[in-house]
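Shown here: the complex without one of its protein chains, the others still in place.
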Amino acid sequence: MSAESNLQSLSIELPPAPEPMGVYKPIVIVDGLAYLSGHGPLNADGSLHKGRVGAEVGEEAGYAAARQTGLAMLATLRSELGSLDRVKRVVKLLGMVNSSADFENHPTVINGCSELFADVFGSEIGVGARSAVGMGSLPGNISVEIEGIFEVGS
Amino acid sequence: MSAESNLQSLSIELPPAPEPMGVYKPIVIVDGLAYLSGHGPLNADGSLHKGRVGAEVGEEAGYAAARQTGLAMLATLRSELGSLDRVKRVVKLLGMVNSSADFENHPTVINGCSELFADVFGSEIGVGARSAVGMGSLPGNISVEIEGIFEVGS
Partner (left out) sequence: MSAESNLQSLSIELPPAPEPMGVYKPIVIVDGLAYLSGHGPLNADGSLHKGRVGAEVGEEAGYAAARQTGLAMLATLRSELGSLDRVKRVVKLLGMVNSSADFENHPTVINGCSELFADVFGSEIGVGARSAVGMGSLPGNISVEIEGIFEVGS
């Protein structure tokens, strides 16, 4: 199964590819590696998952935010590449959780993105290296921001 | 216009290339990609822009700190490469703001660096992927720290 056909059979619809919120490009490709900017949990209607995990929102809301962030990343990849089938491998994710100082379950939250990628790309090429950590704050008080490196083919 | 001539016509003078504050190199080049260590807002006189953005200093001071950090990164690049004209592309920046827990405008702050790079390298190759996020704390209470990946040529 290809990533695009997996998306279809999972009935997953991607949000529109996000516009930059500053002076940057959502994606830059160099030597077969795609560097994705930090993405936020953008919904199809343009709204964002907001709130500090472990304080204003719970762990499950954080997981949902990470999954939505993953969908936004897929939208950026498809917009740039034409098809997600050109993704050869998830190389590395930096999963940043807007969390309270006493929050401890960042990996569980970022799994919301990683499990999506495993479903879409398969558990071998869809699962890469990762860090899952807690930030002091995030832009617009979004719950999660994730950046990533993907190997892409022609 | 080249990056070096842009610097001249903008009357921008770079601070001295920063010395490492620990056991690391300011820059490592591998396979045509230059990895820059996290840089701080180092002034020409050796002082640093300090203070938590959104608490001890305002957003405009944060912007100025990010611009100064960008100048320090350019100094490191020139010191290593001999000329900024060898920079082929800004690939990726991680812009880390020392900010209060309720600060929301990290992208605006990090634009201080990104707009400098756009001015120096041009808006195509000077603008790369980026994350702009809020840290719990930074070394010496500096306002901003930025690391980056640059494509470089011979």
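Chains: A and B, in written order; residue numbering restarts at 1 for each.
As a convention for this text, contacts are C-beta pairs under 8 Å (C-beta built on N, C-alpha and C of every residue); 3 or more make two chains touch, one makes a residue touch a chain.
These numbers were taken from a predicted model, which means no experiment stands behind them.
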Among B:Leu74, B:Met96 or B:Val152, residue touching the chain not depicted: B:Met96
Residue, one of A:Thr69, A:Ser114 or A:Ser143, that touches the chain absent here: A:Ser114
Residues of chain A in contact with the chain not shown: 31-33, 89, 91-94, 98-108, 110-111, 114-115, 118, 127-137, 149, 151
Residues of chain B (touch criterion as defined above) contacting the omitted chain: 21-28, 30-31, 35-38, 52, 94, 96, 101, 134-141, 145, 147
